[in-house]
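Other chains dropped; remaining ones untouched in position.
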């Protein structure tokens, strides 16, 4: 789509040359045929170094753009991004495409659904009620239990087990709010990549990325009813117990252990081999190889000490 | 059904005239052909002013009923209500009815199910494994992802998006407990109404009302794995993050923001534009336009102060 068309559709001023735009992306990741946005002054450095074809930005920031990067000028770049994102969204369900390719020795139950353009490896079992969207790839020996939903464009590795009712690739939770308080959907045009040897419990929800991929790395095992937000990167061999929740864009290192009902805020990092006890609430980036508890989070031994102090206060009163 | 028949079935004394009863309802909402109940002395005022056709009540409260309101006398009105509620429950799945009416340009995937008497608007997409019960209405342009379940009699607006695995209209959690500790189901004969422009994430559970409707108003956006209890009213343009839970009969004002894993008790109100931080636990009615945290809930700045006090206690020890 031409940048000039987008400008016209949304009544935006176009600064710089017109060009073909094929997708949206972040300032850091965008290429020359992609459109990005500056939502917040703290990303100004990323703006100055972006390789995007064009950027949606407020007037005052246009001057910081690299020479060959065009601008769409708006007072509300995030709201405009949201509105534009719909133009680049794929249809939830293709009306046509290639019949799926199914490998050798697969067991596809009656009542399973596989969309167009999907590729299923060898020895895969897909049970009844599982719905595999369009353009999904599933590796060898993977087992998909009943009523699992895998949204379009997602990639599942080999030797994975996905338990019943789990949803992979649902839209990340992203909205831009207008001045009068309405929330405009930011279409989530990325996907989810699940690497090999991953097991995911029942009724989990793993959201697709807004751009790029939400990734669950090799050997990680999730329990039931877990939420993984959009654009998270979950390291190798992570263990995560039931009802834990990871907010968007958080990165978890390898062999991290996360207890039941624990949760993290978004956009933070958890170091390799960290342990978060049950109910721990992570609100900041934390180092690896330590044990943490509580909300606000602290080192577990501090948390135990705090509970001792509170117990003494109680006794004394 | 005649009141006298109900009285006979459950061996209850009928005081006042016999009449036809068509449904159960609360003291405040019941009309002349509906049966209500007094569960608790604190609703005595509602009893005195009820327009119900009849009320199940203990002997001592019968004298407070308006003149033309009949009574079914019972020592255990709530248990009796539960037993009677079954008589008014609709069958979970109709054996017959009209074929559903499907609007123009709909995409109904193979493996989607639509019950009798349902009406689907124009440009609606219903993906595989989605189950739309009997007598459901869905507005134009709405998108229903795979393996969503919408129970009978629910109403979904236009331009809504319901993500995979979400359940709309499951029974509210209501039981009356007998003296020997058994829990008798109160059949949930209401429905759920989702207004226009609502998006609901994956694997949520929105319960139907016991009487009347659970309502999610226009423009509200829910993340994944959220529970909304029966008879809740969620205002316009509310945002609710993953794994939040709202207990029955709670009313949430417009543009309220509720963080991840936050929760509320039942039967309370949250004022317009209130913000509940992640993990906040609301146990009382709260004013709007303020930011709250913690459990027990307090204003967020108080909560920060409390964390400072605890940190100092820890340091000093």
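Residue numbering begins at 1 within each chain, and the chains themselves are lettered A and B in the order written.
Here is the rule we go by: contacts are C-beta pairs under 8 Å (C-beta built on N, C-alpha and C of every residue); 3 or more make two chains touch, one makes a residue touch a chain.
Predicted, not measured: the structure shown is a model, and the values here were computed from it.
**Q** So 2 chains are in place, but how many copies does the full assembly in this file really have?
**A** 3
Simple rule for what comes next: only the chains that are shown with their structure count from here on.
**Q** When the centre of a chain is set as the mean of its C-alpha atoms, what distance in Å lies between subunit A and subunit B?
**A** Comparing mean C-alpha positions, subunit B is 31 Å from subunit A.
**Q** For subunit A, which residues are in contact with subunit B within the complex?
**A** Subunit A reaches subunit B through residues 92-93, 95, 111, 113, 129, 131, 133, 147, 149, 151, 165-167, 170-171, 173, 175, 181-183, 185, 203-205, 207, 225, 227, 229, 243, 245, 247, 261, 263, 265, 281, 295-296, 302, 305-306, 309.
**Q** Which residues, counting only subunit B, touch subunit A once they are in their complex?
**A** For this pair, the touching residues of subunit B are 107, 109-111, 125, 127-129, 143, 145-147, 161, 163-165, 199, 201-203, 219, 221, 223-225, 237, 239, 241-243, 254-255, 260-261, 278-279, 307, 310, 313-314, 317.
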